[in-house]
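All protein chains but one are shown in place.
Just so it is clear, A, B and C label the chains in written order, and each chain counts residues from 1 on its own.
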Amino acid sequence: MTDNAEELIHVEYTQPWRYRWSTGKYIGKAYAETKRNKRLMGNRCSKCQEIVWPPEPVCPRCKVPTGEKWVELGDTGTVLQYTYQVMPMWDPHVGRARAHPHPSANIRMDSGCHIMHRLEETDPEKLKKVKRVKAVWKEEGRQGGMDDILYFRAIDG
Amino acid sequence: MEGWTIEQLEGKDVFVIEGQVAIPNNYSAGIVGSRFLVELRDNCRIMGIRCPKCDRCYVPPKSTCMECFGQLTEFVEVGKSGTLLTFTVDHHTTPVQTASPPNVYGIIKLDGADTGLLHLIGEVDGKAVKSGMRLEAVFNEERRGSILDIKYFRPAEAG
Amino acid sequence: MANRVAIVAVAQTRYHPNREDVNEGELAYEAIAQVIGETGLDFSEDGGIGLAITSSDDYWDGRTISNNIVQAAVGAHMSDEGKVCEDGLNAIYSAYTRIVSGRQDLVIVCSHMKESQADKSMVENLTMDPMFLRPFGIDYLTASALQARCYMEKYGITSEQCAKVAVKNRGNARNNPFAQEPLAITVDDVLNSEVMADPIRLLDSKPVSDGACAMILASEERARKLTAKPIWILGVSNCYEAHYLGERDLAACDALSTAAQKAYRMADIKDPVREIQVAEICEEFSYQELLWYAGLGLCGAGEGGRLIDSGVTQMGGSLAVNPSGGMLSGVPNIVGGMSRAAEIVLQLRGEAAARQVEGPRIGLAHGYTGMCGQLQCVMVLGN
Partner (left out) sequence: MGNRVAIIGIGQTHFKSKRPDVNIPEMINEAVRAALADAEMEIKGIEAVFTGNMETFEGVCHPDHWMAVESGAFGRPGMKVGAAGTTGATVVDEAFHMVAAGVCDTALAIGYQKHDQGNATGALTTCCTPVWGAGFAVGAMQEFAKQALTYMERTGAREEHAAMVRLKADYGACRNPYAHLRLGLSSIDEILQSAYLVWPLRILDFCPQSNGACALILASEHVANRLSNKPVWIADMITVHQTQFRAGIYEDLTGRDPYSQEVAAARLYKRNGITDVRRDIDLAEIYEPSNWQEMTTYEHLYFCEKGEGWKMVEKHMTDIEGEFPVNCSGGVIATNAIGATPTVRIAEAALQIRGDAGERQATRDIKTALATALGSTNWTILTLLRRSL
């Protein structure tokens, strides 16, 4: 009989899970617009007239089909809430821990729709004063989606 | 994003993204499972656990009896040889398999055990494998506390 | 029991090997929109659909909380919602209890899956014990091959008999507009197809498939107003098997027998072969249909081969099994059981078009989840 019967074993499993995700038609349209035209586009609910974001075939609130009334969200908005990450966290989509130097923010676009994105400003003190912001688009290498915007930059008024 | 590819479907405003979810996992074998794996690694012994009430010996061992829900603690060593209950010669290729096909898998009832152990079968042509045949465990030289410390089961010498 | 429960509307998408043109939410909505449209119901708090239960899987979808993506589509915003992480027939079971208990009178259920976006072997390997099963890198096909041989050797079931299931179901699929793989094949075609994991061949296995199924369940009072042809849930149950293949009698399917006996007792069915006219059962591999026959009490242990030989389960037989083409003609994993129930509803309403069985009164739907049918669910439906 072995002496180390109390030794506790662990079994590692490190294989990443691979996927081929589709944007579908609605988010696909938004991807196409950011990629081609540097435009954020949502669809407006035919009933409540709110913008559904990210675009979907059904308005969550009214529970009816949204239809395909596309509307621009615009590039400017107001920061409602933000936070920044002090410690690096595991990002399963890239498969390692990474820090996010740019603060995460909820932004109310002037079109009335609210979105989640990053802020350019990283200084905690200056961040407190950031209210009005504008999207800074990637000039090159846009592939579609929210990463086509680098971050939101503080603007006056 | 890093490690992702985004491709637009031809003629459509639809995109397909190839990406991953990569979260390493580290599973506790627990006291009972660890005991089994440590014995394999250190002593090349195959341990079962016996329910005194149901007189049933489980290999690999488990802490709860499936018949009476009793808590099991009585380890017993079982044989390194056993009888093949069923098998398959597996030809399909998958991203998770450890060796390229064909692989032969079987469920082996070791002498002294009341349950079957799933494992690989080696040193024999797939066509020569038959249910009911006698098999014996072949251990790896280097063992690390894994069910794969048993390299595979091969046809046993006469008897 | 106080309340009876009826299925008042069903819809399925056409099953397809790769619906990369839509995401899971859009795919599900194709079916959901139909049942909403057909019944004219809405999700209003006063008299609308009060609960949505979906079945999907985080690993197939590649995201945690996979029901997020269908939440808007099933009307679950600011409403009651549930997700069953099993085959869709279990979602109907769950919805059934909400109505019988009198706590809901209208429930929408939906099952959705895009098998094309993940890898079957990867997901299936992740369901296994990481110490003693996962390291072998096996999937359900390998496990099922072990079960198939065990079953076939014990009872003398032949590869030809298994192949007959594949021929029957893919042939039946030619009458089903939703089917992915309607095929006119012969037993020889099956026996000559590529060996995947001996004794299972390519044509013994179901193809990769994307699709969704949705239905609306209602209390008796609501059902009577919604449709002239309510289909009643007469009995339902499910049951778990043990996980490790070596702990199970692979030539039997005890969990299925237990679930079936409970469902039959609820439905007051004493002789299923005589009392049931049509069955839709989940068979990812052809041998399973023969094995499940016995579990469902449609024949004695080991007599599945004889039953398929007798022709009873063919179209035109006294107990047609899988007139739709079953899973072998291509239905995604998690959607399997719900789509089986949807097909039985169509049969009992007499709306199954070219695949209609003559005048059925009682139908059987079956679904399973997991390795070699680890969680079995059985439902008896009647008109």
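Note that in this section a contact is a pair of C-beta atoms (placed from the backbone, for glycine too) under 8 Å apart; a residue touches a chain by one contact, two chains touch by 3 or more.
All figures in this text were calculated on a predicted structure; none of them were measured in a lab.
Here the chain not displayed is in touch, across the complete complex, with A, B, C. Although one chain is not drawn, the whole complex shows that of A:10, A:47 or A:153 it is A:10 that touches it.
Remark: the omitted chain is touched by one listed residue; of C:80, C:153 or C:303 this is C:80.
Residue C:369 is the one among C:205, C:356 or C:369 that touches the chain not shown. Listed for chain C, the residues touching the missing chain in the whole complex are 1-2, 23, 57-59, 62-69, 71-72, 76-86, 90, 93-94, 96-98, 100-103, 123-124, 126-131, 237-243, 247, 254-255, 258-259, 262, 369-371, 374-375. In the full complex, chain A contacts the hidden chain through residues 8, 10, 13, 19, 21-23, 27, 31, 50, 53-54, 60-61, 80-87, 89-93, 98, 100, 104, 106, 108, 112, 114, 116-118, 124, 145-147. For chain B, the residues touching the absent chain in the complete assembly are 1, 4, 15, 17, 19, 21, 23-33, 62-64, 66, 69, 71.
Convention: only the chains that are shown with their structure count from here on.
Two chain pairs are in question, A-C and B-C; the one with more C-beta pairs in contact is B-C. For the pair chain A and chain B, the distance between mean C-alpha positions equals 42 Å. Chain B and chain C, compared by their mean Cα positions, are separated by 29 Å. The set of chain A residues touching two or more other chains comprises 11, 13, 15, 17-25. Each of the following residues of chain B touches two or more other chains: 12, 14, 16, 19, 21, 25, 27, 29, 33, 37, 95-96, 146. Within the complex formed with chain A, the chain C residues making contact are 19-23, 25-26, 29, 33, 42-43, 59, 62, 71-73, 75, 77-78, 114, 116-119, 122-123, 126, 130-131, 134-135. Interface residues of chain B, counted against chain C in their complex, comprise 9, 12, 14, 16, 19, 21, 25, 27, 29, 33, 37, 58-60, 66, 85-92, 94-99, 105-107, 109, 115-120, 126, 131, 146-148. Only residues 2, 4-25, 28-29, 31-32, 35, 90, 92-95, 143-145, 147 of chain A touch chain B when the two sit together in their complex.
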